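A single protein chain has been omitted from the complex, and every remaining protein chain is retained in its original position.
Presenting chain A:
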């Protein structure tokens, strides 16, 4: 009996990714890799810093990966709702880092804007989607008038717009990608590639030295570790190209490069934000290393670049 050739005992009226052979195969491959690496790392988890970090990362993915597959396998619009909720969670962490989480008017405005982006993505209204940053900026300019206060309002307006652009407009391109052919697979493809690139860079950074690219921002990112992580990510992108609607070389090469280079820039930009705000992390996300923003910071650059690259290529 073919493992992937089973049918659900209860038919779901709306088509879901779970009914696809490719989706189940992907789930099996990815979860197997995570669980096998988890099982190996578990025994060495206290051996040295590298294994401590690896185990922490794998632990978080032991929970996050099945959750991601379950949600992405749900019928529409639940994957989009899930992405919108993640964007709001990311914005929340951003506001906490920037110390304006309790400036409720601005925070709620940003959340409302993100929900608006989700609705635009659902209805394929790219025109309104791209106007949303202006709408949020315009609305946030009204807050000082409503509050009848000017103190630090430039700071709050700027940070609200930054939060909305990064965690809303940029991140929610994943919602637009969902609308592509096999969009669910492409979103998962991007998440897996960016996370893999981040972990690889961290892992090999201790062993492969070389010139430090941005010592003032992140001294751990060297030319050697970055180049190695890009090559390994490209290899993974090629291995998992069956998730793309077209398996030809230009698609997986473009995807791999966007995921690794865009992710690299996204990671550094959010490090700049964190360092300027004077904090490293808000709190642990699930049980892994870093907070939620650490997990999505690469995607805020990857998602829009991937979207436009694919729009041109497809």
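In this text, a residue touches a chain if its C-beta (ideal position, glycine included) is under 8 Å from a C-beta of that chain, and two chains touch if they have at least 3 such contacts; residues count from 1.
Keep this in mind: contacts and distances are computed from a predicted model.
Per the UniProt record, the absent chain's protein name among "2,3-dihydroxy-p-cumate/2,3-dihydroxybenzoate 3,4-dioxygenase", "Aspartyl/glutamyl-tRNA(Asn/Gln) amidotransferase subunit B", "Carbohydrate ABC transporter permease" or "Acyltransferase" is "Acyltransferase". Contact with the undisplayed chain is limited, among A:98, A:117, A:157 or A:237, to A:98. Residue positions on chain A in contact with the hidden chain: 92, 96-102, 104, 107, 152, 155, 277-279, 282-284, 287, in rising order.
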